[in-house]
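Okay, here's the structure, questions in a sec.
One protein chain omitted, others in place.
As written, the chains take the letters A and B, and residue 1 is the first residue of each chain.
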Amino acid sequence: MLTCFALATACSSEPDGKRTEVRGGSAVRATPSVASGGAQPPDDGQWTTQAKTVTGWRYSGLAEIDTASVKGLREAWSFSTGTLRGHEGAPLVVGSTMYLVTPFPNTAYAIDLAASVQPAVKWRFDPNPQQRAVGKACCDVVIRGWAYADGKLIYNLLDAHTVAVDAATGKEVWRTPMDDVKRGATMTMAPLVVGDKVIVGNSGGEMGVHGWLAALDVATGREVWRAFVTGSDSLVRLDSTFRPYYEALRQPNLGVSTWPPDEWARGGGASWGWVTYDSTQHLIFYGTSNPSPWNQEQRPGANLFTAAILARDPDTGMARWAYQTTPHDEWDYDGVNENTVLDLPVGGAGQPDVPVIVHFDRNAFVYVIDRRNGRVLSATPFQALNWADSVNLATGLPHVREDKRTWQDKWTRNICPNALGAKNHPPTAWSPRTRLLYAPTMNLCMDFKARPVSYIAGTPYWGAETKTVVGPGGHRGELLAWDPVARRKVWGVTEKFPVHSGVLATAGDVVFYGTVEGDFKALHARTGALLWSKRLSSGIIGAPMTYRAPDGKQYVAVLSGIGGVMGLFKGEAGYPPQGGTLHVFALP
Amino acid sequence: MIVQPIVVGGQSALRPAGPAARAIGDLWDIMLVSGTIITVLVLVAFAWALWHRRAPGFTPEADHPADARGEASNDESGGRGHEGIGRPRTERQGTGIMVGAGIVFPTIVLGVILVFTLKALAAISLPSGTVPTADALPAPGELVIKVTGRQYWWQVEYLDREPSKRFETANELRIPVGRTVTVRLVSDDVIHSFWVPELQGKMDLVPGRVNAMALNASRPGVFRGQCAEFCGVQHAKMAFVVVAEPPARYEAWAARQREGARAVRDSAAGADESAFLASGCALCHAVRGTSARGELGPDLTHLATRLTLAAGTLPNRAGHLYGWIANPQAIKPGSKMPATPLSARDLHAIARYLASLD
Partner (left out) sequence: MRLRPGAAALWWTMLCSGCSAADRDDRGAPLLPPASTAGLVPTGDLAGGLDRGAGIRSPYTEAADQQAVYDGEVLYNQMNCVDCHGYQGQGNMCPSLVDGEWLFGDSPVDQFNSVYAGRAKGMPAYGKLLPDDSIWKIVAYLEALKTRHDKKPDTQ
């Protein structure tokens, strides 16, 4: 293994000093201008990557469904996925075909949108992943998205393989084993295609895995590079090009020295969230999970690079910068939430727009970070939080409150936000028309008691008992419209349960999201007024998307099927039965 | 058959090897000498009291003070009587002796001993308010060892300002000669007590509390200690050793302890390691450098460097190691290590592997 690893890194080095430009590849569409809201190129009506664009906007230029017409929206057709677990992710539409993948056993469907009677299944692919992966998944046997590139549907299987399926025929093209499910590693994240590579990462921050992010060749599935989250600089892929803004992150081998001996190898930091890409910097941005175990007394040190945001060169995997959102995390505040790529006027009056990423973290701070160097320009609370007072922008470190730290065999009461975070992985949407970010957030607090835990490979390396309580105000969720320049909430719609679905913004100034009870809602993007709502057959934890079908009409699609971490509320009034259905809506 | 724990190293409070033990020893000497002298005096007085005869010609009347004013026989003055004249001479003498020898003398002696005791206490204790939380970072240059008492073994962690330089061992502390080492004492379950007589006094390990003591050895040697507070069925076999070494040798030992177990060199060693990892041992024990990271039993990473097995119960030799792994309950019944089912081949492989962990 050492040989293979060494050869792989040697081969991918660039001895002649020339950086390879990424060109071509049908997956990299011309991204809309990130500079300003106006002058977007006309929408092609497809949805070829999970967030519509690799910058993570989840914004569609289609305006047939708008604030006036959306009240007439009705279900055009539906499709049962045949599984009953949590349905996350958004269907893709490439050309006239829709692609979706079910939770375990990760069956893939291609639906021909050009057929006269819907749904018309073009093909079905059953990968038969190993059953033993089911018992290693902390948070339901979900799949959070899938990717399309080069005529192939590419996605991750729960048993830690990445598979590519021929989009025309539904036959397997390649399948690459990426990690060892016997050690507790699974894969659930949505791959991102950048040029000729597909970026994937593992899951298992509760199982003591060694977190990593890797790039596979789209054509063959061969691993091009793998960057671990902890370990020596060579494992984490840091070299002289690593230029983090904060002094404390510039020491060598921080992925080892900030851990007790050997603990970094089971330190978690799984990269199970979203990856976004900036073509101007040629960088991918992603976050890493909590450190293992949750019992912080067993891993003194800052625990780099867990609970952090990293920027890497997608061709070589070498890191450009890093920023740790929650050093020495004691509360399960993963850093995996999406980093939306934007240019914002946060540089001061008369200054050009600053290239930033905006990141709503689990820890209830929303960060605006200069994406060239990882410098935090602002860190603002967006939900109730009491684990820290503020973030020191000079050092990047949060000012942690001593009374909200967590300890072994002692209860710490009423920590906000709870371990699920003020916002979990369901992604935000950005509207270049309203200049607002629409974020699905949660308002939960917790009591936390850490417990001693042994590392037994394949069993949880967790070590904590928690009790969840509702946060201040009594509502457990809120769909926020957030102005990242003014750093404030513009409007919010509260919900009884946490808002745990993705969000869609459209040029019709309509924002779509779903609730745990199963209500698929359309809000006015500028005011938050409820324009339309439909109760679906099960709860909604997936991401809505919209497309233009071959018949020329605009359709909105969303998966229903409750599960995921919302299973915490099972048994409560209003919690729906399980389901697994794709719902597609259109105007009559 | 009762297996007696072995004795490795010295355990006599009368052979102090460090300044704290010497302070205790000096106090002991003062108390022993003064106690002996006083005991002899008391015995002599007692003997005198038993055999002393009254002087010839002693009469009770002669014992009374002289009636110079004739009040005893003076009825007109109201008759004070014999009782009123004054206490007998012998009684006055006796009272004087009691007050002098029974109150004043002991008060002075005990007061002097109290002063010596307080000085000795100050010499063996850390300044009050020293005790931080158990895992607080050591001050620069401070050597801090955190000892956790668990039924029936001692978890020993060497702390460091840099987390990757921490290491853990069990039932054995090594310290450099001449340097004051801070030992933080915590307990995982019940009250234990840390006592290494040749170096220091006793200090309890109390659940929910952090206590701290200073250890300083002024000469190299092996010093045995044991649990000094009844903690359960195997309290008697919960011993440990403190090894004081010249600073250079200590540093070499610490550097080796920081490293993980050596990578296996050949297929036979690999098979032994696999047998260890595939057995139930890894559920409870840790060997750094492998995937074994149990937190319930002693860290075994450098087991072969230790002087004893099972917390001072057995010498660290192959035969004893086999016996301990095969059936710990026969040697230390009631200890927390179960007799796991092992085939003979696995037992050999595991014992060979553990014996190789230097």
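Assume a contact is a pair of C-beta atoms (placed from the backbone, for glycine too) under 8 Å apart; a residue touches a chain by one contact, two chains touch by 3 or more.
Quantities reported herein were computed from a predicted structural model and do not represent experimental measurements.
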| item | value |
| --- | --- |
| Among A:K152, A:K197, A:H210 or A:H359, the residue in touch with the chain that has been omitted | A:H210 |
| Option touching the unshown chain, where A:P91, A:G145 or A:G231 are the choices | A:G231 |
| Hidden partner chain, touching residue among A:Q118, A:N253, A:Q281 or A:N414 | A:N253 |
| Hidden partner interface residues of subunit B, rising order | 259-260, 262-265, 270, 273-280, 282-284, 289-292, 296, 338-341 |
| For subunit A, residues in touch with the removed chain | 1-3, 6-7, 10-11, 13, 15, 131-139, 180, 182-183, 206, 210, 231-235, 252-253, 256, 262, 265, 451, 453-454, 456-463, 465, 467-468 |
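Just so we're on the same page, only the chains that are shown with their structure count from here on.
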| item | value |
| --- | --- |
| Distance between chain centroids, defined by C-alpha means - subunit A, subunit B (Å) | 56 |
| Interface residues, subunit A side, partner subunit B - complex | 256-262, 266, 297-301, 452-457 |
| Subunit B residues within the subunit A interface of the complex | 135, 162-167, 258, 260, 282-284, 288-289, 291, 293-296 |
